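The complex appears here minus one protein chain, its other protein chains still in place.
Note that the chains are named A and B in the order they appear, and that numbering of residues resets to 1 at the start of each chain.
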Amino acid sequence: MVWGWVTDFFTYETTKSVVVKSWSVGIINRIVQVLIIAYFVGWVFIHEKAYQVFDSGIESSVMTKVKGFGYHQERIMDVADYVFPQQGAAVFCIMTKLIITENQFQGKCAENGKQYKCQDDFDCEEFVDSILTNGRITGACLRSEDQSQCEVEGWCPVENDRVVIEPMIDVQNFTIFIKNSIRFPLFNITRGNFPSSMTSDAIRSCKYHPKSNPFCPIFAVGDILEHTGQNVVELAKKGGEIGINIEWKCNLDLDIEYCVPKYSFTRLDAPFEKNAISKGFNFRFAKYYKTQNGTEYRTLHKAFAIRFDVMVTGQAGKFNTVPTLINLVAAFTSIGLGTVLCDLILLNFLKGAAQYKAKKFEEVSEAQIEASLIPSPSSQMSTKEAWILPFFCLRNFVELNCLFLEN
Amino acid sequence: MVWGWVTDFFTYETTKSVVVKSWSVGIINRIVQVLIIAYFVGWVFIHEKAYQVFDSGIESSVMTKVKGFGYHQERIMDVADYVFPQQGAAVFCIMTKLIITENQFQGKCAENGKQYKCQDDFDCEEFVDSILTNGRITGACLRSEDQSQCEVEGWCPVENDRVVIEPMIDVQNFTIFIKNSIRFPLFNITRGNFPSSMTSDAIRSCKYHPKSNPFCPIFAVGDILEHTGQNVVELAKKGGEIGINIEWKCNLDLDIEYCVPKYSFTRLDAPFEKNAISKGFNFRFAKYYKTQNGTEYRTLHKAFAIRFDVMVTGQAGKFNTVPTLINLVAAFTSIGLGTVLCDLILLNFLKGAAQYKAKKFEEVSEAQIEASLIPSPSSQMSTKEAWILPFFCLRNFVELNCLFLEN
Partner (left out) sequence: MVWGWVTDFFTYETTKSVVVKSWSVGIINRIVQVLIIAYFVGWVFIHEKAYQVFDSGIESSVMTKVKGFGYHQERIMDVADYVFPQQGAAVFCIMTKLIITENQFQGKCAENGKQYKCQDDFDCEEFVDSILTNGRITGACLRSEDQSQCEVEGWCPVENDRVVIEPMIDVQNFTIFIKNSIRFPLFNITRGNFPSSMTSDAIRSCKYHPKSNPFCPIFAVGDILEHTGQNVVELAKKGGEIGINIEWKCNLDLDIEYCVPKYSFTRLDAPFEKNAISKGFNFRFAKYYKTQNGTEYRTLHKAFAIRFDVMVTGQAGKFNTVPTLINLVAAFTSIGLGTVLCDLILLNFLKGAAQYKAKKFEEVSEAQIEASLIPSPSSQMSTKEAWILPFFCLRNFVELNCLFLEN
């Protein structure tokens, strides 16, 4: 009995097939199979590199250093003056225009701007709680001979940002040095954005060019703005935001030297170019001083700046047996999918479809089975052995079909 | 011979099937197929949009601008005073409480705090190398009439951060203007977080509301804190961290105008609310001054602040033939999976299961084959042609089975 089970278990079940010797279906069948193989070889394996595992969880660190001198309002500004923040991070601003309001003290004074002209206090009350002013509107009207203005409380005198100031066009000659190191944690591969074989002089004197010098880490601001199609003067006047993309796409099956960065440049605030308000980029900051007697005062700066944002993306792939095997199996099993189309043609559109159908399909109807059941003793057996069923079906569930229940 | 191979090659092989005309299994079969189709249509295609390629490698740039005036310690503070860092980045702090220690000079003085009271030098030696003090403990005890304290070396006088200071509650009236532009590199689509049709006045006067004004880019701090369920006074006292999520989920098969941001707000440091230590958020910074004779001194600030973190996530999908085809094929082949269940029922639980089995399975045993082999000349042929086998099987491996080896 047990031996019977064992012999039943070690059997092999394969589908019974009909081989159709027909030129039309045969050729279609092979063409479909060739297309499927071509898809897997060309797209899945060669283009999508399905034989590799990928790591896109890149660890990246960016350091930047700007160099250059600019004239602005009769002063020479250097890096410590025009770069914010100064720590050389991946996101930094280069100031291109400064509206400076010197020597502000805490106190009360007249707001500037036409809309804050007043005849009496009543005119100013509507602006109390406004946050668009240069200080808190007190609600009083400051009378003076030439111009009566609403009074503000805060840092005085207030800023007048309607003055026209020439931007620092020298910004286009500034250079940005970018030092980017990345790591693919999965493969423990680290790379830098310029080869270690570059000499000190080569790095100092080179300038990035997409064709002639693609691995030089020094970028002229003017070149970057040109790549993004921006006008230097316009950008220096209003400010803006430029994205510097560093893309690492590495195939680690090749030599590691082919794992190199690719730079691209975009204007990040492009969607707002047509907007009515808030074009460009500016921010306010203050430098604080103390008088001899200890009173604090400040110089307010409204800075128009070009913000640079160095963004690093990357992906590395390397051969691995697990995805290769899985995709090979997927490829082989997919070759059989051609039968769907061929069956459709064979059984419907071909001459002799009915005959093919008769060959392919064998019919069993309940009536036949019932007729054969009446004298059969096996149905009794199956009820007797009904308690065995759960066990068998557990086994069968794994085997995907019940083969030998009553053999 | 070659012609025979060619005719053998262009054949078509399809499985031979048994058609069971039984109501019970037939209905189950169709129901399972309908369920599988429903899963693919409803979940895979409509809900998961399997017909699209997705780009989640969003490029984003965020600019922020805070406006508003606050009273703090009898001074009016504006943006240049209370926002850190001032460049309008995606992460910024609004100071809500300042503990100011004015006019610190390098030198030696008494530490404050009860635990640093001393009788003689011995009491202070244990604190040497402590990093929790306001300066480096020298190990000496500074005797004075009213209170003897350990001596520290560093910036003097030392800070006393146990003073009670009213926070700047005005913070709730401040507004944050967020300018967010994104780009999906795969589709080269850029979007801004407010429509370019918005007029200058509309932007200046609007205020974000999730229902009535979901695309206004100006957020009142008080509203944000309300959305996160935080108490303004408590937060202004201790500091904290608020996350502003901007989510872009774009279906680029629809009009681009439907690609709009969705804002949500969370308290990021929520997991620490129950902690014994380090609730809230504060940091120290100093402003540096020089006396007339050139000695540097500083004013130390311990700033309690609300840190805002604008986080942008996004995904865009667009119709593409490759995923559509792959998923259609997956759907069609999956319809056949219903047979697993139906076979189980048909061959085990149905009346006449044994008869169905007899119809479905044809048996071949080794004994039969061996019996038929004795007079057969074909086995000799197969040994003669054994050298051809590798070639055939290479072909067969691709075809998934060896069909015509000896036909």
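List of remarks:
By definition in this document, a residue touches a chain if its C-beta (ideal position, glycine included) is under 8 Å from a C-beta of that chain, and two chains touch if they have at least 3 such contacts.
This one's a predicted model, so the numbers in the text were calculated from it and none came from an experiment.
Within the whole complex, the absent chain has one touching residue among A:Val41, A:Val233 or A:Leu344, and that is A:Leu344. One chain is missing from the display, and on chain B it is touched by residues 13, 15-23, 25-30, 33, 37, 43, 84-85, 91, 93, 106, 129, 131-132, 134-136, 153-155, 241, 243, 245, 266, 268-272, 274-278, 281, 283-286, 288-290, 292, 294, 298, 300, 305, 307, 309, 311, 313, 332, 334-337, 339-340, 342-343, 346, 359-366, 368-370, 372-373, 376, 378-379, 382, 389, 392-393, 396-397, 400-403, 405-406.
Although one chain is not displayed, its contacts with chain A can still be listed: residues 7, 9-23, 57, 59, 61, 63, 65, 67-69, 75-76, 78-81, 85-89, 102-103, 173-175, 177, 179, 181, 183, 190-192, 194, 196, 198-200, 203-204, 287, 289, 292, 322, 329, 332-333, 340, 343-344, 347-348, 351-357, 359, 361-362, 398-400, 403.
Criterion: only the chains that are shown with their structure count from here on.
For this pair, chain A with chain B, the centres built from the Cα atoms lie 12 Å apart.
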